[in-house]
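What follows is one structure encoded as structure tokens, with my remarks underneath.
Every protein chain except one is present and positioned as in the full complex.
Let's turn to subunit A:
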Amino acid sequence: MLQTLAILLVFQSVGEVFSYALRLPVPGPVIGMILLFCWLAIDDRLLAIIQGTTAELLKHLSLLFVPAGVGIMVHGSRIGGEWMPIIVALVLSTWLAIATTALVTRALMRKPPASPASPASSPGPSADDAATDAGERQ
């Protein structure tokens, strides 16, 4: 566990150095994540060492957002009289972003049909099935 924590902190520190020295808008931990990913892609002996503890750390990722979230009590007043446009924009925009990303990614993943029959001619089977197994999914 300690070994893993040390490895993660080293990657984070190197990320911070890159972010600061090159004046990147991307924060150190995100650069650290990219660097660790590249490291693993080149040589994955590290994986066996860090796998267990990283999984444990990520299991409760939600917890780590709580202290920043409580900050709402300080800055929440800034929302003031403009809460209506803010809430409508946040909700609709988040929904639209999720839907757009999913639809575009799925459409691009679908391989062109092998048979000459166009995919539009088959009635969409997804709607009914989606309802049946909806509960098991995210």
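To be clear about the criterion, a residue touches a chain if its C-beta (ideal position, glycine included) is under 8 Å from a C-beta of that chain, and two chains touch if they have at least 3 such contacts; residues count from 1.
As a working rule, contacts and distances are computed from a predicted model.
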Point to revise | From "LrgB family protein", "NADH-quinone oxidoreductase subunit G", "ABC transporter permease subunit" or "Flagellar basal body rod protein FlgB", the hidden chain's UniProt protein name | key: "LrgB family protein"
Exercise for review: Against the chain that's been left off, what residues of subunit A make contact? List them.
Suggested key: 5, 8-9, 11-12, 15, 25-30, 32-37, 40-41, 44, 47, 50-51, 54-55, 57-76, 78-79, 82, 84-109, 124, 126-127, 129-131, 134, 137-138
